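Contents: one structure, followed by commentary.
Here the complex is missing a single protein chain, while all its other protein chains stay put.
For reference, chains read A, B and C in written order, and residue numbers begin at 1 within each chain.
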């Protein structure tokens, strides 16, 4: 068995959501071992939360990085699972101290922070994986491989959406912690639904098509009175090479939980994938009957098999896709430490550059909307 | 049994598509009897086509209107099923001659023609039904009634789309008759996919929500080289009252046959309806489990029952919805002739004013796109 | 245009259900003209019901057959849409008098009656169409053609079911007319759900597979206290040639309206079809991705195109399938009168022999269940 990589976590203490997801994801394939954490912004709660998990606790990320760097058995990688405004500082500090980094999305609070992280990753040469987790699904990898192999021909239209409904009322006024920071520009950034959901949709569209969003035209709206960030974002997209797209993110669409859905239409066929039923991929070759491709059924690309744990018909879900990013990160980290090239199939993880593009995408959309709807370069 | 209304048809001869649909729709509920026709632009073919159907044949619509007006047993209503550029003239002539008119969509070739028809209908007092046929589906009527009854609260977001794939290649160059006129601005008007499909989507959105599209921002594209009208249209919508929307029409989206789909999200819940499975309506009350409302199941609004012929679980389809417009038209015509108010449930048919708004919608979208994407009032 | 066939109807007066369906079906393709009827068992209501429809009314079927036979412009065919116990007598009388017959299912009240009708049809040489209407769907015809062409290889397993929920309570005690006769053995026959729904399922299975049910093993149940016929029937099936099957019919399965569904599994692939979404047929070739075949999309068998009226993506439904049987019957009747062979594509209509097998199927199932569950030959 490959040696487990020791990792530490920033954020994810008592009452948090995504930290627990990262830990389950890291555990699933047994390539990581959590050894330390600065799990909360409050030092006392940080220490207590670490005790809950039976790991070394630190009052803050700076102490954690210093402490772990000093131990021979210290963490080798750092996972950052804090709200958006607390991504840049620990990520940069960890990279500078020689740690590999796995960071939740969106990359940062601002474009400037994101640019700085790109520079830092390049300079330090450390592994950096951004957890746009949907890219870990086998059928998303399959879709990307089909496009890359030219099976669809030139792409014309990309329709992507990510509606939710949980902010249909002013949940942030009830003390709900998630709603609180996600609707607070100081902690979430310029985008509300756009930053939280739109960046996932943007990444997924680029990840599958291999195309880059070149300019956007946005209409952002806060339907819930008094909410300072958008809770509904409707965008037109133009991709390099001429493809056109639409992107919709919303937190006020009743009946939608996490209804991320991507459809790609090209000269020779189409693809449709839905996050809530992720084990299927609809392939619609032009002029032929639609085919329901399924995880581990029939002839798929190696990239799909690479991301699969269990046989066909037994559904994998959100955690497995998330785990895939950790599993791929483990190989990248191992390869870096061993001074060899990683398995290419493990290199599809979202990058710091993807994260920068995501931040620029949000900034461009906000600018477009504020300008009353004008095409704005990303 | 109510007396059958005698009607004549303009267009719909040999090789046509929608004429046969109108005739089946008119026949289904036995409220109409086809007696005459000017079924083709070529006089000889017009006469032959009428002979095929065993009805009185005329070489052109003018002759038909004159001939039928002169007979005591002549047609009382006229159905117009020609390409778009041949709607205005026969519709106007028929109205002026005292006929009630059922006319295929979009209303006309230009906004000016549409305005003239509005004026003519108002002046003559004749019944005018525009066959935006999807409005005849029971579950569409149900959706409209739910919104009107306030069951959803204030509407925030309207997502509507109508993708097809049949023009993914340059079919018009093969001599295919439908592709020929639908991609020819002289016969179809300014809009390609927008005129053919987008007007349906626009009408459906307004019909269900009761809201009016106030301004549009469009990105139109002709993906197939050399096609003079759009084959893909992506629009942002703003509705009077503040709701926002997106509209997508396409003829180049492989795997989509007639995938008209409407989703409405409001303060208290959402609705989703899909043309290809029209007997269901998804209702998603905020915070509750989604419900699959179905034709003739449980407690629906009278407007849904009114548009239903057969019991629950036995699917109705395209022809039944189309027939509903004819059945409602029959009541309107009978009521007009009898000098009484029609049954209000029969008054939901698309109007000439709807048709004018559709034409203005297309014109605004084309203008917006040509202007590089600017909000344009409808 | 082909001359319309004049037909008369037995049953289908005020308050009836299936009579109206037959009339719409007959009208849709304009090959039939209703001229007369004995529309109710009560003579006065029979006459009034005919007046409602503007046709010649008769007090009973004997008078109707005599009257119409005597007129040069009399009916040529007779449609029988009465409860089961009133199929045999009018069908026999009509056949003997030289009429072609279209008869609702199941064929008769008893096996003996059914045998007599088989003999009568053979002797008189008249056209006889039994309205197992689901066999009129294009994708059912496609399924049958695929099996016949050997595309699936040898069939192994046939799963067919037809659950409903409308008799979950004792509706027959409320005066509901349909519930009344359908739960009365004197009018419905031995089978409750089995006669009403099971015969449809049995026919569909045989129609698509081309196989014959050779023996059955049944467990029939009346879940609603005091109901004298089954409201739930569960059967094992053995087909000639070795295929095995299961058949379930129920009237007490909440949430099921008319959920007829057939699945066929064979050496080289499978098929699945569902009545409530009849425009699709799932084809699952072994080892390949499932394909969603759709009406009028891609390369289908001529038998599917033959049964199609409108283009792909515009759903056809229950009435269109029913109409197909009438349209096919019209060709059979015309051919008989013209002394020529009918178009083979029009010869897939359910026959009197199918009806006899259906009656024997019900009788065998009832006998099996009464015997405590024993394999019983059909």
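Just so it is clear, contacts are C-beta pairs under 8 Å (C-beta built on N, C-alpha and C of every residue); 3 or more make two chains touch, one makes a residue touch a chain.
Given the structure is predicted, the values throughout are model-derived calculations rather than measurements.
Participant: Using the touch definition from the top, which of A:100, A:316 or A:331 touches the missing chain?
Facilitator: A:316
Participant: Which residue among C:57, C:270, C:315 or C:342 touches the omitted chain?
Facilitator: Only one of C:57, C:270, C:315 or C:342 touches the chain omitted from view, namely C:270.
Participant: So one chain is hidden, and I want to know which residue out of C:49, C:82, C:120 or C:159 touches that hidden chain in the complete assembly.
Facilitator: Residue touching the absent chain, from the options given: C:159.
Participant: Touch as defined at the start, partner being the missing chain; which of C:282, C:307, C:323 or C:348 qualifies?
Facilitator: Checking each option in C:282, C:307, C:323 or C:348, the one touching the absent chain turns out to be C:282.
Participant: Which positions on chain A touch the chain that was left off?
Facilitator: So the residues of chain A touching the unseen chain are 1, 17, 20-21, 23-24, 27-30, 52-54, 164, 256-259, 275-279, 294, 297, 309-320.
Participant: In the whole complex, what residues of chain B lie against the chain that is missing from view?
Facilitator: Touching the missing chain: residues 283, 287-294, 297-298.
Participant: Which positions on chain C touch the chain that was left off?
Facilitator: 156-157, 159, 161, 163, 165, 168-169, 217, 219, 221, 223, 232, 234, 236, 238, 244-246, 248, 250, 252-256, 263, 265-270, 272, 282, 284-287, 290, 372-375
Just so we're on the same page, only the chains that are shown with their structure count from here on.
Participant: Using mean C-alpha positions as chain centres, tell me how far chain A is from chain B in Å, no decimals.
Facilitator: 43
Participant: How many angstrom between the C-alpha centroids of chain C and chain A?
Facilitator: Taking the mean C-alpha position of each chain, the two centres sit 55 Å apart.
Participant: Return the distance between the CA-based centres of chain B and chain C, expressed in whole Å.
Facilitator: Computed value for the inter-centroid distance: 35 Å.
Participant: Give me the residue numbers in chain C that touch at least two other chains, ranges are fine.
Facilitator: 294, 297
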